[in-house]
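Of the protein chains in this complex, all but one are displayed in their positions.
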Amino acid sequence: MSALPEHQTTAICTSTPDDVFIRGKSLCQELIGHLSFTEMIVFQVLAKRPTPAQTRLVDACLVTLMEHGLTPSALAARLVYSSATEALQSGVAAGLLAVGSRFVGTTEGAGHLLARLVAAGASETEADAIVAEHRATRTPVPGFGHPQHKPDDPRSLRLLELAREEGIAGPHCAALEVLARAVDRAAQKHITINATGAIAAVLADCGVPIEILRGFAIIARAAGLVGHLHEELQRPAMRAIWEAADAAVPYDGPPIEGR
Amino acid sequence: MSALPEHQTTAICTSTPDDVFIRGKSLCQELIGHLSFTEMIVFQVLAKRPTPAQTRLVDACLVTLMEHGLTPSALAARLVYSSATEALQSGVAAGLLAVGSRFVGTTEGAGHLLARLVAAGASETEADAIVAEHRATRTPVPGFGHPQHKPDDPRSLRLLELAREEGIAGPHCAALEVLARAVDRAAQKHITINATGAIAAVLADCGVPIEILRGFAIIARAAGLVGHLHEELQRPAMRAIWEAADAAVPYDGPPIEGR
Amino acid sequence: MSALPEHQTTAICTSTPDDVFIRGKSLCQELIGHLSFTEMIVFQVLAKRPTPAQTRLVDACLVTLMEHGLTPSALAARLVYSSATEALQSGVAAGLLAVGSRFVGTTEGAGHLLARLVAAGASETEADAIVAEHRATRTPVPGFGHPQHKPDDPRSLRLLELAREEGIAGPHCAALEVLARAVDRAAQKHITINATGAIAAVLADCGVPIEILRGFAIIARAAGLVGHLHEELQRPAMRAIWEAADAAVPYDGPPIEGR
Partner (left out) sequence: MSALPEHQTTAICTSTPDDVFIRGKSLCQELIGHLSFTEMIVFQVLAKRPTPAQTRLVDACLVTLMEHGLTPSALAARLVYSSATEALQSGVAAGLLAVGSRFVGTTEGAGHLLARLVAAGASETEADAIVAEHRATRTPVPGFGHPQHKPDDPRSLRLLELAREEGIAGPHCAALEVLARAVDRAAQKHITINATGAIAAVLADCGVPIEILRGFAIIARAAGLVGHLHEELQRPAMRAIWEAADAAVPYDGPPIEGR
């Protein structure tokens, strides 16, 4: 148990009979109707109001992260929701539980590498060292490679272009380029910068701390899952998912008499 | 917000530097090594130690509820676990979220009907009234009917037989028989007493209140899900589940240029 | 098990090696950089692009729903996250599981009443009938009443004002006014229109179907919970929450020898 401050406090929200105050601003007078949801997310999570350019890039990242079709996350959400339609929130919660190390962990991994490279002045030597470490353990460099999107991931190209257009591209986007060149050198061919790498660089250059990057993926996915559950309500796919999965994973345990 | 007692308390557990006390009993001196897990479940949840016969029937119900193959619950658990292997508990939690109205709600529904019938002296008139109400709204009587197990669900036969053998079968098991005859009369043929009906009757005759019946299904399923996640760890089926599900639910939205 | 269509399909998302298509639009060419997150939420969930006025009101509702301080939802999220910091998503999921009948169910309840009143031409007779039904069962009319915000909830005033300004206020906002007058008549005093009532009316007039209203609360809360977990990471409050809760709910079970 780590040592804790003597007094534990919160700086997010307080209220009076007349109003709710978030980060010191009146919800009714200063926030509702004045901030978009995205601006409010940045304001509540990071305690500072984003610039229009930051807002545009955070919007772009949330739009990119929101929807990827029938992923394990969306499938889990639909299976749970169909079994407990009285609790829409359970379906979303189940789907979010799949936003773990395998799919969004790479965003964090990429973010930490970029932060390290920024701290080292984006030096090519440090980038080569990072790549060498991963090759030594036969681990892919997080943020690079994609099974389908080759030679380039169109989402990454678009996000990085937008970041340059809006003047957001800063040290983390620059570090991503340096790292990408090191990755290509070591592989002796061009490796895709995937969407998780680009999102990590762009959000970091928007001022999002690496340790809360996963939070933005969670927010975006929560919205995407609501869309899937709305479709599941209107035209349920659960039975097809169940039957197909059951057929795809046959029983091969101890033999049953008479079968 | 309903009115609450002035003082809110708990009667389950307290501890001293020397011991933990559950429902007033010493964990180390009176419970560990003296009670089976099932006896401890009944003791902690219901605040009374079960008889050997009650324990045997609760064991039988938990064994019955634990495992049903690749259900939506097990599929959701596997999909989540494969995406976040650092958090086994997330897979179990996702699977439990599917233990909702569709699959275990019928146990509660059956339990409430049996309690009503017991309160009415298990009269045939009341049983006929219950069946008529369900027919009027074209709702199946919870606890009855099964797509595969016809004319009888072997689990129900076994549980009810065991309840009689152990002297547990009491007013709720008797009410189930009265209700079953009313269901058959109305359908003019024999309708299966399914496992949820038998479990509701048996657990109620063991002294489990109807409102916590679902809790016993949850405990049993938690254990079953751990088995599925252990198998998923050893020989992952997630990729097969994902691909089969994706193929089974094709895209039919707005056309994409060039496809 | 209800009858299902022969073919189960999805209309949300598909992809090619070059792009991802959501509701038929190119993610990279038509969505990233062109839609705000809020516009994308409406587009993905409801399959239609919102007008600027609708977007402004959906933004306002999401901003209103996002943050309410240390609610049970935020407390559960912090308790879980502190126990499993490797899984930020588990904290958010736990918090979302509290977005159930007690706190957001009233939004749905209000939405269904407003839809009924709209279907009845917003007649005062129907409004009086609705109020009478609730009084007969001593149930509060969902969307009305607040323990602190009296005589009016400032959030409701602001949202309804904004809806009028933007020309969004339509049949559901009108029905809310009719219902409010009926509530006041029956109570013989002014009863607060609370935020859940106003949000239901405004979102419904933005074209959000009642059955998915809860989804918008879930999205907003997911974002609010990320902010709480970010604060929990930076200055943990869990120990204070735990100790205070433990002290507030003393043990009053069977006496322990020597205590």
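We call the chains A, B and C, going by the order they appear; numbering starts again at 1 in every chain.
Just so we're on the same page, contacts are C-beta pairs under 8 Å (C-beta built on N, C-alpha and C of every residue); 3 or more make two chains touch, one makes a residue touch a chain.
As the structure is a computational prediction, the values presented were derived from the model and not from experiment.
Taking every chain of the complex into account, the chain not shown here touches A, B, C. From the options C:S73, C:T107 or C:S156, the residue with contact to the unseen chain in the full assembly is C:S73. Of the candidate positions C:I12, C:V45, C:A98 or C:I219, contact with the unshown chain belongs to C:A98. Across B:A169, B:L229 or B:V249, the residue that sits in touch with the chain not pictured is B:L229. Listed by residue number, the positions of subunit A touching the unshown chain are 1, 7-14, 16, 21, 23-25, 84, 86-87, 89-90, 93, 97, 147, 248-256, 258-259. Subunit B meets the missing chain through residues 1-2, 4-5, 8-15, 17-20, 22, 27-29, 31-33, 35-38, 40-41, 44-46, 56, 58-60, 62-64, 66-70, 87-90, 92-94, 96-100, 148-150, 154-155, 157-159, 162, 209, 211-212, 214-216, 218-220, 222-224, 226-231, 233, 235-237, 239-240. Looking at subunit C, the residues touching the absent chain are 69-73, 75-76, 79-80, 82-87, 90-91, 93-94, 97-103, 237-238, 240-249, 251.
The definition used in the following text is that only the chains that are shown with their structure count from here on.
Averaging Cα coordinates per chain places subunit A and subunit C 23 Å apart.
Subunit C has its Cα centroid 31 Å from the Cα centroid of subunit B.
Computed centre separation for the pair subunit A/subunit B is 36 angstrom, with centres defined by C-alpha atoms.
For subunit A, residues touching at least two other chains, in rising order: 69-70, 87, 90, 93-94, 97-100, 237, 240.
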